[in-house]
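Missing here is one protein chain; the remaining ones are kept as they sit in the complex.
Our next item is subunit A:
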Amino acid sequence: MARLQTGLNVMQFVLPYSGLQWSDLPFMLEGAWRTIMLTIMAGSLGTLLGVIVGWLRETFVSFRIGLIPFIDVIRSVPLIIQFILVNSFQSILGLQFDPFWIGVVTLSIYMAVLTSELVRAGLQSVRPELSRAGRSLGMSYWQGFLHIRAPLAIRTALPGWIGALIALTKDTALVSVIGYIELLRAAQVLINRSNEALLILAGVGLFYFVICYPVSLYARRLERRLAI
């Protein structure tokens, strides 16, 4: 009997489709960490680029008109296709970047486009009288920008920017198409092995929800508080 028991145990051990184990947790956590890193990198790079581009678009007519087609295309082509295009273009150029960086670059451009729209709307919402008043008080252009226009523009743009950040967090899930193993791809690997689709997906969904929901609540409160 004892021998039979061990035999069974051994057999269970060799079964190809083993269920979910605690040892899978580090794998999922690694995926979650990569998702967070993607968000942080693309979020900060995209915001930086977006603020510059938004300012350029608001200040110079040439940028305003010249960038229209580019921004239009980024906004109306699915992000999946953008990932695939950037990825295949770098192999055409003979480069071999890590999928992480392809993901960061593509997401940053996307985030920059969203941010530049918000920055532009924010700057437009500042009444021109205010910056002119600053100029007549003897402020230079940059002093007026830093102390008058930017703070007021941030007031308008901040809730929308948080919304864009939430969208970015959700969009990191698409980096899996170019073969980067982030949270959702890690989940799929585990689903293929363990067949516990519902449990794993619920966990993954909850992860995104726990990150995005409080932030979106905060954005809504901020919007109400900042309303002028």
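As a convention for this text, a residue touches a chain if its C-beta (ideal position, glycine included) is under 8 Å from a C-beta of that chain, and two chains touch if they have at least 3 such contacts; residues count from 1.
The rule is simple: contacts and distances are computed from a predicted model.
Q: Determine which name in "Sulfurtransferase complex subunit TusD", "Phosphate-transporting ATPase/adenosinetriphosphatase", "Amino acid ABC transporter membrane protein 1 (PAAT family)" or "Formate dehydrogenase delta subunit" the UniProt entry assigns to the undisplayed chain of the complex.
A: Missing chain, UniProt protein name: "Amino acid ABC transporter membrane protein 1 (PAAT family)".
Q: With the full complex in mind, choose from A:19, A:151, A:179 or A:205 the residue touching the hidden chain.
A: The single option touching the absent chain is A:205.
Q: Which of these touches the unseen chain: A:42, A:123, A:150 or A:174?
A: Once the missing chain is taken into account, the touching residue is A:174.
Q: Which listed residue, A:76, A:96 or A:136, touches the chain dropped from view?
A: The one listed residue touching the chain not shown is A:76.
Q: Considering the whole complex rather than only what is displayed, give the residues of subunit A touching the chain that is not shown.
A: Against the missing chain, subunit A presents residues 72-73, 76-82, 84-85, 88-89, 92-94, 166, 170-171, 173-174, 176-177, 184, 187-188, 191, 195-198, 201-202, 204-205, 208-209, 212-213, 216.
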